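Presented below is the structure to which this report refers.
The other protein chains are all here in position, but one chain of the complex has been omitted.
Per-chain numbering from 1; labels A, B and C assigned in written order.
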Amino acid sequence: MHELVAGFPVVLEQYVAWGEMDSFQHLNNVVYFRYFENARIEYLHRMDWFAFQKSTGIGPILASTQARFRRAVTHPDKLLVATRVSALREDRFTMDYRIVSTKLSDVVTLGDGVVVTYSYTEDRKVPIPDELRRRIEQIEGKSLVISH
Amino acid sequence: MHELVAGFPVVLEQYVAWGEMDSFQHLNNVVYFRYFENARIEYLHRMDWFAFQKSTGIGPILASTQARFRRAVTHPDKLLVATRVSALREDRFTMDYRIVSTKLSDVVTLGDGVVVTYSYTEDRKVPIPDELRRRIEQIEGKSLVISH
Amino acid sequence: MHELVAGFPVVLEQYVAWGEMDSFQHLNNVVYFRYFENARIEYLHRMDWFAFQKSTGIGPILASTQARFRRAVTHPDKLLVATRVSALREDRFTMDYRIVSTKLSDVVTLGDGVVVTYSYTEDRKVPIPDELRRRIEQIEGKSLVISH
Partner (left out) sequence: MHELVAGFPVVLEQYVAWGEMDSFQHLNNVVYFRYFENARIEYLHRMDWFAFQKSTGIGPILASTQARFRRAVTHPDKLLVATRVSALREDRFTMDYRIVSTKLSDVVTLGDGVVVTYSYTEDRKVPIPDELRRRIEQIEGKSLVISH
């Protein structure tokens, strides 16, 4: 895998669609958030969270997200959309996103998103279950301290 | 309402978003189908179909749809997205779509969609319930013959 | 390549994004037209049409398109989006689209689109240039008769 995504355990290949460019003839800013979502969902699949949610009622909710656009992207291009969990808190964790253009051989976009662990049965935020924390640490290949 | 949508009982106002234009600097073809959907959903709301679905398990499925693009559309523009039910068959009906640009004072796109009445409890297509047919006729202000 | 797309010279692999499903938890109908577009653009790239357009001013315009939805698609799935030119007319040609789900091992959607050859310098439709017809025939691996 590309050195610019070293340290990111989950990396998606993402082809830029022509129709995702806007009339400035660059990839529209909104689309990057779809790409972030694609990587986030892939991470949740690796955690097998959806099966966990079925048995516990605890699911993910995106509380916030942001992006910094460093370079414009154009079709055609193959992007690498990389994500990792960078911080755990009591009832939420932060995922970092990094998008690399293989055409430009450069990081084009950085971002993050905060995911809350939410009990749909109790209708409230809950602490990150130990089981989910272990799965995250397994994917990351290291232990993560919960910060307060 | 505009004379170019005369005869259409359901008409939505739709502002063209800048970001819906593609790199040819025209409204992207895909977006027209979202606009068709918006008008279709509004029609289903007028029929109060979603409540009917809850009590009967019979819902709509889009079986096919098409569009003919007559003139290019650009932001900014306010479109009128008009729809009517033009034909009933045993287990499906056809909705016509017509999109008018108020900037161009012209019909810019024509289309249609075929909606199947589907029983989610029986997992099969079912004849259009009489109740739904009556609601369609009420919206259209005329009786509609089922063609075979 | 999959037997269900045999006879189609251009085939894209397309991963279904989670966020492309709608609240019926199926791939939303609008997205299929984006997938058609992705295959169409790939075909135009194979024709090297964009370079041709720069030197001649003759570009493609989508005049109409349609889809028939045979089976519902859900994330995750890898689709094959196949296209071929099936008919030439004086100033336009028809592209067939076929989408195969590798999860379902079945054809899920069929469609087509009509592309007009348009001179942006003369601002009118023009006959399909011989050069473009030759490129289409080369991709298709057979000669195509222009129907009137």
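We take it that contacts are C-beta pairs under 8 Å (C-beta built on N, C-alpha and C of every residue); 3 or more make two chains touch, one makes a residue touch a chain.
Keep in mind that what you see is a predicted model, and the values were worked out from it rather than measured.
Residues of subunit B that touch the chain left out of view are 17-19, 34, 37-38, 41, 45, 75-76. Listed here are the subunit A residues that touch the chain not shown: 28-30, 33-34, 37, 61-69. Along subunit C, the points of touch with the absent chain fall at residues 18-19, 21-23, 25, 28, 30.
In the analysis below, only the chains that are shown with their structure count from here on.
Shared numbers divided by all numbers used gives the overlap of an interface; between subunit A and subunit B this overlap exceeds half, so the copies present the same residues.
Centroids built from CA atoms put subunit C at 31 Å from subunit A. Touching of two or more other chains is recorded for residues 34, 37 of subunit C.
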